[in-house]
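One protein chain omitted, others in place.
Then we have chain A:
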Amino acid sequence: MIAMIGRRVMSTLMVLFGVSLVIFLLLQLVPGDPARTILGAGATEDAVAAVRAELGLDQPLPVQFLGYLQGLITGDLGRSLTINQPVTEIIIPRFQNTMVLSAAALVICVVVGIPLGILAARRQYGIFDRIAMFTSLAGASVPVYWLGLMLIGVFALNLGWFPTSGMSNPRNPEGGFGDLLSHLVLPAFAAALVPLAVIARMTRSVMVDTMEQDYIRTLRAAGVPERSIIWKHCLRNAMPPIVTVVGLQIGYLLGGVIFVEVVFSWPGLGYQLYTAITQNDMPLVQAGVLFIALVFVLVNLLADTTVGLLDPRTRRKVTA
């Protein structure tokens, strides 16, 4: 087990190195000179050259990359071009807001998605199974940005049950937990729908496979109650692949949440990234993308380790 975790941590470090290289190279593709962006159009050649030297842009690319890596390790990702602050100071509070939204969405996904899949698997091709699977396929096809707009139209504008946007009431910023919750309901549901549908479908297919195993037939023959067979024996054996899918769906959430945050003006990392893109603030874009990739990689490492704990058979397998 420890050897497996060690191997995974090593390959994760390699991946993170690759990720920083990709992001570094990606930014070389951006047209325009950052020094000119900072100084504006009317700057003299000398001033531009001075800023380029200050930013280290006159150095050869490999040297620039080393400096960039050094900054990464010490947590210095540069300054934003539009907000006069180090990017890490901008990103971390925004990321906390994103975590609030993603965590709420994830809870909805797991609490609704897994039982839905189990109930559908209980009677394969039954009427509940057919309806649940068609609905979840439709759910997986929904454009999140559109769903967000529809939710705002119905539940915020027409019915007035929830606020249309933001994370707190601007007239009463200290609204407390109830206020946060009422702002959270619509975006959390919008962010949850697609991963929920995918988790439900995956849970169903894994459960169906497990229920066809010989030991389940033996349990039935031995007279073990159906409820205990499904919720105890089957679920325990179906858990590892379900955990893997949930881990992957967290990655989807971290990407899809950008749309939700933009539609609901949720002050998270995705919304910040969107503003940075529209304002061409590349240091901020770079740090935001890097940060999300880092979280995604760590979540996958965690999911793999959990699978290893749940299923002893996977521990010796070499990861492909």
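We take it that a contact is a pair of C-beta atoms (placed from the backbone, for glycine too) under 8 Å apart; a residue touches a chain by one contact, two chains touch by 3 or more; residues count from 1.
Convention: contacts and distances are computed from a predicted model.
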| item | value |
| --- | --- |
| "Dihydroorotate dehydrogenase", "NADH-quinone oxidoreductase subunit J", "ABC transporter permease" or "Sarcosine oxidase, gamma subunit family" - which is the UniProt name of the missing chain | "ABC transporter permease" |
| Contact with the hidden chain (one of A:A35, A:A188, A:V263 or A:A303) | A:V263 |
| Footprint left on chain A by the chain that the document does not show | 11, 14-16, 18-19, 21-22, 26-27, 29-31, 134, 137-138, 140-147, 149-150, 152-153, 157, 164, 251-252, 254-256, 258-259, 262-263, 273-274, 277-278, 285, 289, 292-293, 296-297, 320 |
